[in-house]
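Removed from the display is one protein chain of the complex; every other protein chain stays in position.
Note that the chains take the letters A, B and C in the order they are written out, and that residue 1 is the start of every chain.
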Amino acid sequence: MDFFYRSSIQGQIVMTQKLQNYIDGEWVVPETQNYIEVTNPANSEVLGSAPDSTTKDVDSAVQAAKAAFKEWRQTPVLTRVRYLHRLKELCEERFEEISAICVKEAGKTLDEARGEIRRAIESIEFSFSVPSLMAGFKVEDISSSIDETAERQPLGVFAAITPFNFPFMVPLWFLPTAIACGNTYIMKPSPQTPLSMQILFEMLDEIGLPEGVVNLVHGGVESANALMEHPDIVGISFVGSSQVGKIIYTKSTSHGKRVQVQGGAKNYLAVFPDANLDAAVSNILGSAYGCAGQRCLAGSVVVAVGDVYDEFVSKLKDKASNLVVGNGLDNSSQMGSIISEASKTRILGLIEQGVKEGADLILDGREHEIAKVEGGAFLGPSIFTDVKRGSMLSREEIFGPVLSIMRAPDFDTAVEIINESRYGNAASIFTNNGGYAREFKYQVDAGNIGINIGVAAPSASFPFGGKKDSFFGDLHGQGDDSVRFFTDHKIVIERWP
Amino acid sequence: MDFFYRSSIQGQIVMTQKLQNYIDGEWVVPETQNYIEVTNPANSEVLGSAPDSTTKDVDSAVQAAKAAFKEWRQTPVLTRVRYLHRLKELCEERFEEISAICVKEAGKTLDEARGEIRRAIESIEFSFSVPSLMAGFKVEDISSSIDETAERQPLGVFAAITPFNFPFMVPLWFLPTAIACGNTYIMKPSPQTPLSMQILFEMLDEIGLPEGVVNLVHGGVESANALMEHPDIVGISFVGSSQVGKIIYTKSTSHGKRVQVQGGAKNYLAVFPDANLDAAVSNILGSAYGCAGQRCLAGSVVVAVGDVYDEFVSKLKDKASNLVVGNGLDNSSQMGSIISEASKTRILGLIEQGVKEGADLILDGREHEIAKVEGGAFLGPSIFTDVKRGSMLSREEIFGPVLSIMRAPDFDTAVEIINESRYGNAASIFTNNGGYAREFKYQVDAGNIGINIGVAAPSASFPFGGKKDSFFGDLHGQGDDSVRFFTDHKIVIERWP
Amino acid sequence: MDFFYRSSIQGQIVMTQKLQNYIDGEWVVPETQNYIEVTNPANSEVLGSAPDSTTKDVDSAVQAAKAAFKEWRQTPVLTRVRYLHRLKELCEERFEEISAICVKEAGKTLDEARGEIRRAIESIEFSFSVPSLMAGFKVEDISSSIDETAERQPLGVFAAITPFNFPFMVPLWFLPTAIACGNTYIMKPSPQTPLSMQILFEMLDEIGLPEGVVNLVHGGVESANALMEHPDIVGISFVGSSQVGKIIYTKSTSHGKRVQVQGGAKNYLAVFPDANLDAAVSNILGSAYGCAGQRCLAGSVVVAVGDVYDEFVSKLKDKASNLVVGNGLDNSSQMGSIISEASKTRILGLIEQGVKEGADLILDGREHEIAKVEGGAFLGPSIFTDVKRGSMLSREEIFGPVLSIMRAPDFDTAVEIINESRYGNAASIFTNNGGYAREFKYQVDAGNIGINIGVAAPSASFPFGGKKDSFFGDLHGQGDDSVRFFTDHKIVIERWP
Partner (left out) sequence: MDFFYRSSIQGQIVMTQKLQNYIDGEWVVPETQNYIEVTNPANSEVLGSAPDSTTKDVDSAVQAAKAAFKEWRQTPVLTRVRYLHRLKELCEERFEEISAICVKEAGKTLDEARGEIRRAIESIEFSFSVPSLMAGFKVEDISSSIDETAERQPLGVFAAITPFNFPFMVPLWFLPTAIACGNTYIMKPSPQTPLSMQILFEMLDEIGLPEGVVNLVHGGVESANALMEHPDIVGISFVGSSQVGKIIYTKSTSHGKRVQVQGGAKNYLAVFPDANLDAAVSNILGSAYGCAGQRCLAGSVVVAVGDVYDEFVSKLKDKASNLVVGNGLDNSSQMGSIISEASKTRILGLIEQGVKEGADLILDGREHEIAKVEGGAFLGPSIFTDVKRGSMLSREEIFGPVLSIMRAPDFDTAVEIINESRYGNAASIFTNNGGYAREFKYQVDAGNIGINIGVAAPSASFPFGGKKDSFFGDLHGQGDDSVRFFTDHKIVIERWP
């Protein structure tokens, strides 16, 4: 009676009623009776439903992962990584299929989805470095005839709680490196976008990992809480809003875990008169409206410095008003939909609030033509100008296709404006001046700095920066930081008689 | 009317009534009216009193540290480290004076105090490596014509909350590296042992650090809470009991901070029949009774494997019963006092509980002769044999001179016993067998492993290991971990037109 | 009229007359008129012939590599490494084919060849870490307002001159990491075993590397000299005999190059009475007679310590005398042939010399039964006992299936004997004693130490150790050392007004 999602033929996607969890090497029907409907936000089509797993369902996954740990840890790291070599190959083979699924569940355009899958593969590729990066260190004769070693060892069961906006990429920031290091893993994706994880776990199943090494648990709040509270989970990685993230951070630490939380953002883009303006406009357009602004690295406020303001606004408005908004599967679409009607309603409220607080809505996304679609949570690009310091538009994360433009008389004021934010995810500067660039990256209190770059997304071998309310913890996702998060030093001090 | 402690003449210690805080480059009388008496536990002599600083006192320190950060961060790292070169020289000059103070406030022996100061200096020496260790990394052409850098930057104001048992050393695990990295610092030592910190800050004053870079706040619970709650403190290092540590971890993270917590311990020492028994006994004696057992690395349970049991017990009892217990300033003393009468009472209770649960008290520290002292919280070494798995003696941290001895038939059982503990600080094995040693360090779930070593204390360039309830967080104290704790990567992605 | 070797059908190897060079993305007929015949040493079958390339042929390759460098260097490292991901996949696909070719050209057994290809693939896998490992480092504010960066950049054209004994593996120690780092490459394999390189370059051709990035030049002395003398080659990697290696080192440095030379060896295996003797015998058998002793890590002398001598000799002789020697393609063969008749003649001379100098030839490989072959340079395993310190057998590299056994009364003498060698490639100890193991690795002056390991072959992520006459240079092959060999730091010091 129960069916789960399957892509029975490569490239040919078949939707069925109910997703299953993947635990201990098998697809299993969870004990929960509650399911969450998964909808394509571009046309309201129901794509399937995901189980709202219970504490008991989570415990099954933890028991499987815990049991698998002992042997997996003893498997040589070179062998562990070879499974990930194979995973990469499968991702390449099913590249277009995964991209299409991401479009359907998340509403983005096909090119955006392809970019996401490419980044996801880069995270897998990063895990190929683990045999070198997880080496411990040793000093002979640290005292007379005593040698000391810091062994790097895996820790046990880790879990991730991931968001809807990059349903395939964000889980792969964590899982490959975690298991390459010798840990076992539980993935709990967003219940809004569980489909691409289904493909990931099909591939993880195909590569023949020992049972229990990787596990997939679909669900909402109950399953998230169960992960945070479970005594046999040693660490949690979370990506989502700052509000939820702070709760995750406190709750998980209160259960003694190591935690890394990537939260929300309000990213500023400073444009200087000496910048290459056409390039800046083009980069900022992509930053503000790519993925319909639903990225933690999306540009949200432009600070136009000095006399560049008018020309910049004019060029930007011109380009933005011509963006083709429509179903992501349509190749001509340059911008897709909002993740849900609820989210669209929230954004519409913020636009109204922006108008009320006196900013000038020079481009109104609500009136943007939407190409060839019926239904769907669409919204065109909006631009507010003359946004004031301290206003809602200058402070709050909108997570939608709304860009605010502020004026700053000079460099120092621009930096001041940026550093007033409670968030510290990303900030960019557009200039030709080496000195401005240096002082910008030195003074701006954000974790990812772009210099003539619209979206300052760190590569997989670099930690994903984040400061203030955009990050809680100390070891970030990606790069060597993640290898450290997924291992611990054991100190061995030896003297032989 | 108020006086503060001063060592007005080098080597000549003059005690006065009231300690002061050191804030913004000056010794200041705090606003608190409450003071905590500081007593020499070896003779009940009152050594002075420490302020029980208030939230407002803490805030003064934070404001000073915050104001100092901007310029200190810009001071070249080579210059910052040179202050620490000078600090080391002063510590060498005042070595004996500091040792004597530690004896007085903490009750340990002079040799133990000297060992502590030596270790403290090693932590300062480690900070000399910061110019190399805090380098960020860079990759050219990470994408076409795009370069990416991970800059390592300091974060702002850090604080430590430290315990009584190593009053001079533990603060120096943190402060030198923190400020070498460009942060500013607030130290809150144990109100039981605030005197040696007074000397440390005299020396920090003498080396001429800019005002506000280092700050000393004496106090108890209120000041600790104020540090954890203050929005301008970015990170907390804590060393103390697991019970308090867990509260610190949760509370500090709930205020968004990065935290590292070193908690309590129950350390096991496994002795194998092929061990060099005399060396093992001598090492274990030092481990169990050094600092009167008040060390987080103190050996607490011996697991004697196979037929080594009887000979081991006999040799150990023989040596332990001859330990000279007395005032630490007396050169003939081999063991000093307990930190306080309250603590002694707690230990006495545990000894009685041990007897009640059926273990054999073959050496009773309560009846040990105490050399030439009047008053003082003294207690001789105790040995329990035939301690059972699951008993209080096998599980609870005693933090006093009480050693429990258990039997194990073989290697696997010994490891099983050890891994049953809720703690994971240290464990040692005594053997000549390379294979046993390898499996021990591989299988035992403790952060610091000794092989033929009684006290597995990591050197300053290694992280101080810790697992399970002995450590909360991910980046440990000491070594490169501490450089990472005190810095954050800022990712800079640049493309030039 | 000229044909070159091709494996036209996967797994189905077709031999043709004349190999070609691979230069600038094409198979080319070199200008040389001289060809070197390639023979299967197991049956004297002629497998083809390799060009004895001239200085001019080498220059063509260098010009191609030099021209390709500029663009290849600018290709992002992630992209460069992706070619190597694909190379690995092809190696897996053609695994059996490559193994069979290695058997034919080098005379080894099929299992030995498979082991070689597996190791070769591990070297490719190591190169996947280059995006992390080639990062440079940066310090902000190294002086007031001055930042300093050490960029890691590729250098240009590198070349390798490789030996016959691991015809497929040794070239892959160098080429993947070199090109991952952004250099271009010239491979000159041994003219005795050029066939497997033909397959490698077919695969390199198939993965679509830009023209000129990798180049294959077959040849002997003239081409080797041309590489060492060419002003546009920045570095040379060589693996071969110490005698030739020393010439290579001096000659290449006299032309200003960076050089790494792995030379010959005389590897000692010390067996202690407490060792697991059966395991030791089995490991030593594999070490001494694997690849017919033609490995730079082959065990050549056993030092039997104390009273283990007689039992060890008896067990070893028993096993060695039952080794099945025959054509490597025959699955029952446990040992293959010597690389050539010339080499066999050389080894026979050394056996006679050993007899003459008074050692006891208790197993005579010259009389060993050779299974089902006609012709071929076969020789069974030999054992000399009572070999004396200072004798030829104890000093000279034999590079054949001849094992010498010496006596040592104790640990110190054993180490003394080993350290008398002019070589320092590998040494192993067989013991259960952790203290012996520690002192052995501490005191023995060899680059690769085995503890209960017969062939101490470093994994791809570790540098290949070597000391004394076994290595010339400072940066070794493999691991992070090789990333350093193939890159150089450029220091950038910047101040912005």
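One rule holds in what follows: a contact is a pair of C-beta atoms (placed from the backbone, for glycine too) under 8 Å apart; a residue touches a chain by one contact, two chains touch by 3 or more.
For clarity, every value in this text was computed on a predicted model and none was experimentally measured.
Between the chain not shown and the residues B:Pro273, B:Gly286 or B:Gly435, the one that touches is B:Gly435. Touching the missing chain, out of C:Asp59, C:Asp111 or C:Glu148, is residue C:Glu148.
The missing chain, though absent from the display, is touched by one residue of A:Asn215, A:Thr431 or A:Asn448; that residue is A:Thr431. Among B:Val28, B:Leu47, B:Val81 or B:Ala427, the one in contact with the hidden chain is B:Val81.
Touch with the chain omitted from the figure is made, among A:Asp141, A:Asp232 or A:Asp278, by A:Asp141. Against the chain not displayed here, subunit A makes contact via residues 73-78, 131, 134-145, 149, 151-153, 431-435, 437, 451. Although one chain is not shown, part of subunit C still touches it, namely residues 139, 142-143, 146, 148, 150-151, 235, 246, 249-250, 253-254, 256, 258-259, 276, 279, 432, 437, 441, 446-453, 456-459, 461-465, 467, 469, 472-476, 479, 481, 484-485, 488-497.
In the full complex, the hidden chain is touched by subunit B at residues 78, 81-82, 85, 88-89, 122, 125-126, 128-129, 131-133, 135, 140, 147, 434-435, 438-439, 442, 459, 461, 479-480, 494, 496-497.
Basically, only the chains that are shown with their structure count from here on.
Comparing the CA-atom centres of all chains against that of subunit B, the greatest distance is found for C.
One inter-chain figure worth recording: subunit B and subunit C are separated by 50 Å, centre to centre, where each centre is the mean of the chain's CA atoms.
Averaged C-alpha coordinates put the centre of subunit A at 39 Å from the centre of subunit B. For subunit C, residues touching at least two other chains, in rising order: 78, 131, 135, 140, 434-435.
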